[in-house]
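Only one protein chain is missing from this complex, and each of the others stays in its spot.
When the chains are written out, they are named A and B in that same order, and each has its own residue count from 1.
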Amino acid sequence: MPSAAHKRTRVAKSRVGLGLRIRRNWQLYAMLALPLIWLAIFAYWPMYGVIIAFKDYNVVSGIWGSPWAGMKYFERFVESYQFWRLIKNTVYLHVYELVATFPLPIILALCLNTVRKKWFSRTTQLITYAPHFISTVVVVGLLVVLTSPNTGVTNKLIGLFGFGPTDVMGDSGMFRHLYVWSGAWQTMGFAAIIYLAALTSVPPELHEAAIVDGASRLRRMWHIDLPAIVPVAVILLILDIGRILSVGFEKVLLMQNSLNLDVAEVIDTYVYKIGLASSVPQFSYATAIGLFRSVIGLVLLVLANTFARRFAKSSLW
Amino acid sequence: MPNDHVRPGVSRRSLIAGALGLTAATAGGGLLSACSGKSSATGAAAGAGEAAPSVTLGPKLATVQYPDGYVGPVARALKPITTEKTTYKIVVKQDVTIGDWKTNAFTKWLESKTNIHIEWSQIGGTDDDVMTKVNAMIAAGDIPDAFLGIAFTRSQLFLYGAQGLFTDINQYIDGYALNLQQAMKDYPDTRKLIQAPDKKIYSFPGINDCYHCRASDGRAWLNTEWIKQVGLAMPQTTDEFHEVLRAFKKADLAGNGKTIPFAGYKDSAIDPFFMNPFLYNPGEPWLVVRDGKVDVAFDKDEWREGLKFVNSLYKDGLINRDVFTADEDQLKRYGNASGKPLIGGARTNYWGSFLDIDQKDPDARWRQYEACPPLKGPNGVQYAAWDYTGVGVEVAHLVITKKCAKPEQLVQWADAQYELEAILRGYGGPAFAWAKKGELGINGKQALYGFDATWNSQKNINWSQDNPMYRSQDFRLGERVNPKDMTFEKPLYEQTRDKYFPHKQPQEMQFPPVTLDQDQAAQEAELRTNLKGEVNQSFAKFLTGQLDPNDDGAWNDYKGRVEKIGVKPYLELQQAAYETYNG
């Protein structure tokens, strides 16, 4: 059986090679040791807790002492009255947010990078970065002020064009726009930082050569700056796709009202209402929904990553 | 629990006690008199829990003027609970209105009186955050001797109590909690409201017979100046109400077309005010009891009539467009608008939710607004949704756990907080004074006590109502009225008494606070969340005309939706809990 023998030798060879490569790289593994220990302790050790999803957990009996519940909580969620609405609302909101707000920080970073007046670029950066630190409560409060049908600025503006006052916050058709664009406005500057850092890797010689060749500013932006950002952008996109079933819970909750609940109820707010605001906290139910979400997120992440590896030549692993 | 029923018996006893003054301990009633002599002689006898199974109250303070027929906490000298200083570990919420639990004035005072030292663990954040942390602590077995002011629900108390985590204090009340015992006699419903389905009591209640709170969900306000200006009277019926609002709008009393005849905001439901002219509606979760059967209000034909009514108001532009979206800050901008207020009326618990209350100014804007009585509907229905059981007795102000080595000491420590002076210091601060003879209280009778006007601007002086207390109606209304600083308490009390109390629904119609077991709680949370979402959303849509209440199709669709969500299983669940409650 020559083939088997061949195989064996090949395996042996590569094992030797592998062993050698591992030994040769021992310093790299040594560097990884600390982060991996951290990962083991603070990320993997608590992970046994997912079995809460399969139990009727209560805090006094503990994780091991609580009785098994099987798939009860998953079934309850999937069969619940709101299930499809929740999925739909969450996915809509997240995808909209992704499509609308993902390119913005990139554009902002490219523009800031092109601007030649340093003071202008730096001031703009500082100003656009600041709203990240205004708490969500205040941002939502400001939205209410600005859109108030009686005293709000937006209604005065549309009033000039002869449109009657409307209650924008109570218009369920407007909820997603308000949520997404106020979010863009709040986080765009902060999100651009990562791209600004990535742009520092562009060698100035490339620009000089392109200028000599007579390339316009926009062409240089497109052909020199943008490619420097792409690897980071692709990675961020993959990670965002993995979070498709989660959206900013606190802001959605604050923006909810009786009139927009049909589009504004998302998985996170629902889990909060049932899990925490219940007369007995429903840990098992909340964990089950979280697990459900994680599994879907992981599947999408793997898909997105495969796709990116094939077409954009970058990959998470 | 209107305490009219309990007044006669107790008042006589109190009256006698008040007259006797210093001679004290006999006032507690026959049960106590046997031990009274001994304890007042030794002063610190209570400490040895093992030796003397029960304790006695300290002598009454002589300087306190009790009004005639007074029912409520009594001022007594507090006695040390132990001779040696003993330390207990208690978990509380951190609260900027309290300051620092360790150095707080009331902490120090209580320690000096009881000789019990507390080691505090403070949890930060909102109430939800606190509950998350407390659950984690319990899960880790990281349990203190007691939890103070942590908002456990009745269901949680039962769940954890039945598992042996919380101590049943029922066994200690007779021997060690004489102030509480008295309070439970004054308010006979207390036991029923605080005991779990297994007849045990897992927490010290906070008794707070807040009279005006009982009508707060259905209270609304109208500007009397405006009513005068349009030449009408305070409305009594739905039609008159409609007419008044229409007149407000027509006269445009705010100017520039900015008038909002009636306003509401998103954090305070408006349906209790607008539905009660058509059927009894306590508000969310809209449960009512009819002949012992639990039912919901939101799928009845009368509810639909109410929807037609609010829809007609909205169509005429009489309710603010952002009634479901404005937050409290926004509502206050309408109410506080410089020059003139923009709003003619509002559906809020009290004035402070729609404008700033300036207590010192006798002509302040808030004084223009008066409570609008519950309206009479076209069929003569007129209810003020009166909260007999949800307000007044709150559970979980103090929970003693299995970790506590000597529960009887903490029971006494808790009981000390039901004493009159401790109550005043606990929620007000050291700046209280006993009322002099002839000074009048909120209810117009002899006042009991008064506060220095600045008490609530000082820091680190009280426990901000987190601890167990016994505040009876007579106690609350016994606060001296300071002509220079007219608080909102007096007008709020009087208007509630005159306008809402007469129209309260019979007590047996109200669905009481029930206790659910863990599995019921899980189902209930889900059904309630879904029903609440649907009913609130449809109410809003019917009101704003996105759905037409006059259209049979729209109404039947709505009824179909709530049916599908599960009104029936929801009611079955609540019916079972209700029957358990009634024992």
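One rule holds for everything that comes next: a contact is a pair of C-beta atoms (placed from the backbone, for glycine too) under 8 Å apart; a residue touches a chain by one contact, two chains touch by 3 or more.
Methods note: contacts and distances are computed from a predicted model.
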When one chain of this assembly is omitted, its UniProt record names it as which of these: "Tryptophan synthase beta chain", "Cation acetate symporter", "Carbohydrate ABC transporter membrane protein 2 (CUT1 family)" or "Diguanylate cyclase"? "Carbohydrate ABC transporter membrane protein 2 (CUT1 family)"
If the hidden chain were put back, which of B:D127, B:D485 or B:E572 would touch it? B:D127
With the full complex in mind, choose from A:L112, A:M169 or A:L259 the residue touching the hidden chain. A:L112
Residue among B:I116, B:C213 or B:A447 that touches the chain left out of view: B:C213
Taking the full complex into account, find the residue in B:D267, B:D316 or B:E579 that is in contact with the omitted chain. B:D267
Tell me where the left-out chain touches chain B, residue by residue. 91, 94-97, 99-101, 121-127, 129-130, 132-133, 135-136, 139-140, 142, 206, 208, 210, 212-213, 216-217, 267-268, 283, 328-329, 332-334, 336-338, 349-350, 352-353, 356-357, 394, 456, 459, 464-465, 488-489, 492
Determine and list the chain A residues touching the chain excluded from the picture. 18, 21-22, 25, 27-29, 31-32, 34-36, 38-39, 41-50, 52, 59, 63, 108, 111-116, 120, 122-135, 137-139, 142, 145, 151, 185, 188-190, 193-194, 196-205, 207-208, 211-212, 216-218, 228, 231-232, 235-236, 239, 242, 254, 283, 287, 290-291, 294, 297-298, 301, 314, 316-317
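What we mean here is this: only the chains that are shown with their structure count from here on.
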Chain centres from averaged Cα atoms put chain A and chain B apart, in whole Å, by 42
In their shared complex, chain A is touched by residues of chain B numbered 128, 131-132, 135-136, 138-139, 153-156, 159-160, 163-165, 258, 260, 266, 320-322, 324-327, 329-330, 333-334, 342, 516, 518-519, 521-522, 524-526, 529-530, 533, 536-537, 539-541, 544, 546, 564-566
Residue ranges of chain A touching chain B (in the complex, touch as defined): 56, 58-63, 76, 80-82, 141, 144-145, 148-151, 165-167, 169-170, 257-259, 261-262, 265, 270, 273-274, 276-283, 285
